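One protein chain omitted, others in place.
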Amino acid sequence: MKTAIIVFPGINRERDMATAIRTVSGRDPVMVWHTETEIPPVDLVILPGGYSYGDYLRPGAIAARSPVMRDVARKAADGVTVMGVCNGFQILTEAGLLPGVLMRNRSLRFVCRDVHLRVENSQTRFTRHYDAGQVIRIPVAHHDGNYFADAETLRRLEDTGGVLFRYCAPDGTVNDASNVNGSTANIAGVRNVAGNVAGMMPHPENLIDPLLGGTDGRALFESVLEAAA
Amino acid sequence: MSALDAATASPAGKLTITPELVAEHGLKPEEYQRILELIGREPSLTELGIFSAMWNEHCSYKSSKKWLRTLPTSGPRVIQGPGENAGVVDIGEGLAIVFKMESHNHPSFIEPYQGAATGVGGILRDVFTMGARPIAALNALRFGAPAHERTRHLVAGVVAGIGGYGNAFGVPAVGGEVNFDARYNGNILVNAMAIGLARTDSIFYSKAEGVGMPIVYLGAKTGRDGIHGASMASQEFSGDQEEKRPTVQVGDPFTEKCLLEACLELMAADAIIAIQDMGAAGLTCSAVEMGAKGDLGVTLDLDAVPCREAGMTAYEMMLSESQERMLMVLKPDKEAQARAIFEKWGLDFAVVGETTDTCRFVVRHRGVVEADLPIRELGDEAPEYDRPWVEHRPQPPLTPDAVPAPRDAGEALVALMGSPDLCSRRWVWEQYDHLILGNTVQRPGGDAAVIRIDGTNRAIAATADVTPRYCEADPVEGGRQAVAEAWRNLTAVGAEPLAVTDNLNFGNPERPEIMGQLVGCIRGIGEACRALAFPIVSGNVSLYNETDGVAIPPTPTIGGVGLIDDLAHHMVLSLDREGLDLLVIGAERGHLGRSLYQRNIVGEDRGAPPPVDLSAERAAGDLVLGLIRNRLVEAVHDCSDGGLAVAIAEMALAGGVGADVRLDGGDIPHHALLFGEDQGRYVVACDPAHTAEVMSRAGNAGVAVRLTGRSGGSRLTLPGAAPISLDSLREVHEGWLPRYMDGD
Partner (left out) sequence: MRARIRITLKDGVLDPQGQAIEKSLHTLGFEEAGNVRQGKVIELDIAESDEDRARARLDEMCRRLLANTVIENYEIELTRT
């Protein structure tokens, strides 16, 4: 299972992500600098978190128009698995590879804490190692994680099983109190209709080590690193 | 119009140096006199600016140097002590930690977001300029009284600024302090600390070497930010701070992140002879220091300096404090390779001068020599003062019965836990990314932050501590206590304390009583550092923290760093299960003088602060570290603000398990045992099967120990008081700060 991690100037969680990939798959990912027009043949492309281009204009806006993104789009069209975390999620929405947009948190403040997520759809290549309805604990660390989609986009998402995770209470109840950033319908992660591209705001790569607070993030990597179905 | 504006507007070639112009540059008449004697003529405006920058307090340490020299700065692990961009300590296995703390007090008061942000930026550069990738940041913040009209705005701005810069740059902010006191109303303190990791064979210094070597400018373009920032830091506020707004620097963490990566790549390419970041007094300070350290001259050609504003004068370029810039001496054959690295990261790279053998600092602009000064006198031969000082007269210690008992101990505890001094700071640290880099073993809220050394089973622990009310009551004792508390906090998480970085924040040193505080605190710090083998490897002094003659309390912040040799020995403070014995380690004397109980519950501020017995600290700490390493204890917490009751309450809240507290029927009144702030103490929780062993080890070490309770249930019960439910205690503890910040 070969993985590429795309690095834009200002990305700062690529090493966390590389460690997660290495730990779970035993293989080192290849790091691809944003000026590359061609990504080597891989099974998984990851866009990690950070502040690409300082979040100038809009988070992810400038990175989404970077040369390397043309090849990311091509690979996505070919069915290669693509995953964006935090800034990576923002970049994918800006690039039109995922629906919706990420806006400033409702509280207007940056938030770094553990949240609980309910797995909404476990029939995807990202979540097959979780059970539907399972509640997992994962940290978030973002200023602009407020997911927005208009009514029509939202309906299509819900109808096609496009919602992967929702913010919830520890017992699984999806309510406003557990909505850490104001996201529409408590949406924390989505995937595209074709099922090969996904994005999420929480950081599974920061929860794969029991020493650092838990391993609920591992199953996501195990799911996505399994030989392509 | 200011004298400076008049001088810059005057026709070229004719500059009149008036006393006003000299004063505006923060120079005293005697200092100006010394300049005249030194160079044998009147200085140009640019030269006046250069002297002003190099000789102000912030850059020259002229009021404190004499006393700083008395501090212990060496040790078997110390690779680099004070005098460089940061301190360097060997942690074995080919690695070193590089760390320092610095203040950005005055700018943060004027423009809290940018002041705090650029403070973080500056300290990060100090660390990575030495070849260390930053792995952790801590911030010690002091604000005015909560009721003061500016406090909320300052808190919001400073916290947002620290988060905004650190989160984007990509370093976890994992610890620090936040305190409120009316004496900081007009002078908040923002002390930023950064820790980086480097290979011992790959440390970079700022001493220039070689004649005719290219001096290279790296990073962001130069603008007019912060001109006279260093001078501002060395002057008191007089209430009209709106006018000072243009001097605040603006930072860009994205550029700094690119600068970090470019510098580390350059360092790996073996291209650098010397490197220094441009901080206070920008190009002037970095160029002068690099040359002076190497006994070399420096010639600069300002036409080559990348500027982002048109028509900048030599004066402006030399004093600009634009952020995210570095200066280096480069190996000439590596120029092409170095330039390519910086172009890749989108940063400026310009050869702006060269080293010479004349020991002169020469600055040229548009064909004119704007400055030609002796380099050593600017740098390490700047004026040094032995300012008059008055020794503080300590108050007598209060006996425990001199401080009245509370109506109900439980009520008093709840009040303390919900007070600004002791409440949860979650509102602050949840705005900091404390998880980035994936090595945060202990998140904020414990005794010390713990960061794993990537790829190993070892970790660094870090803390920032000081108790200003103790320092005010007795500077020497307060100085010792700050070091002792840092030492205890590191020990409590299972770390061997290694070294200290200090940030000394005081009022106007030209006042003998303030100078006396500085002298006293330094003496106490020195004694403690020596006794605990805890040398000072870097630091910063911030003076003139006064407004309209009202000074801050003496606040010598101690940043301590320690090493956990095996993560199996990492310790937390949470009570995680029922049925554990709670023991207090260290002598209890019921010292209530200057305690938070006395201040908040009784409403008084008097008496001597708790004395620090350094050999007892050492004995207790060594004992506790041994207990941790031998897996005899499951939770450890240092006893400090609020005393024993607060320590146990914090342990219970952290783990979600209550406790039954027992006190001996001895001489000391219960409230003194519960709330006294005797030093040299820890609370440990252990399985009852180990209690006898713990007590026996304590006995052998000559350290007092007393069984003080048992964990269990969901309530905290103090003797003679109604039980307190953990849920309601948590609500009080977590509730104060968010409600305050929401304006309730």
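To keep things simple, chains are lettered A and B as they appear, and every chain counts its residues starting from 1.
The definition used in the following text is that a residue touches a chain if its C-beta (ideal position, glycine included) is under 8 Å from a C-beta of that chain, and two chains touch if they have at least 3 such contacts.
Everything numeric in this text was worked out from a predicted model, so none of it was measured.
When the full complex is examined, the chain removed from view is found to touch A.
When the whole complex is considered, the residue among A:1, A:61, A:185 or A:211 that touches the unshown chain is A:61.
Interface note: of A:9, A:100 or A:213, the residue touching the hidden chain in the full complex is A:100. From the options A:182, A:204 or A:217, the residue with contact to the chain not on display is A:182. Residues of chain A in contact with the chain left out of this view: 57-58, 61-62, 65, 93-94, 100-101, 103-108, 146, 148-150, 182.
Keep this in mind: only the chains that are shown with their structure count from here on.
One finds 36 Å separating the Cα centroids of chain A and chain B. Interface residues of chain B, counted against chain A in their complex, comprise 160, 163-164, 167-170, 252-255, 257-258, 345-346, 429-441, 443, 452, 567. Those residues of chain A that touch chain B in the complex are listed here as 9-10, 12-13, 15-16, 19-20, 50-51, 53-56, 109-113, 139, 141, 143, 203, 205-206, 209, 211-213.
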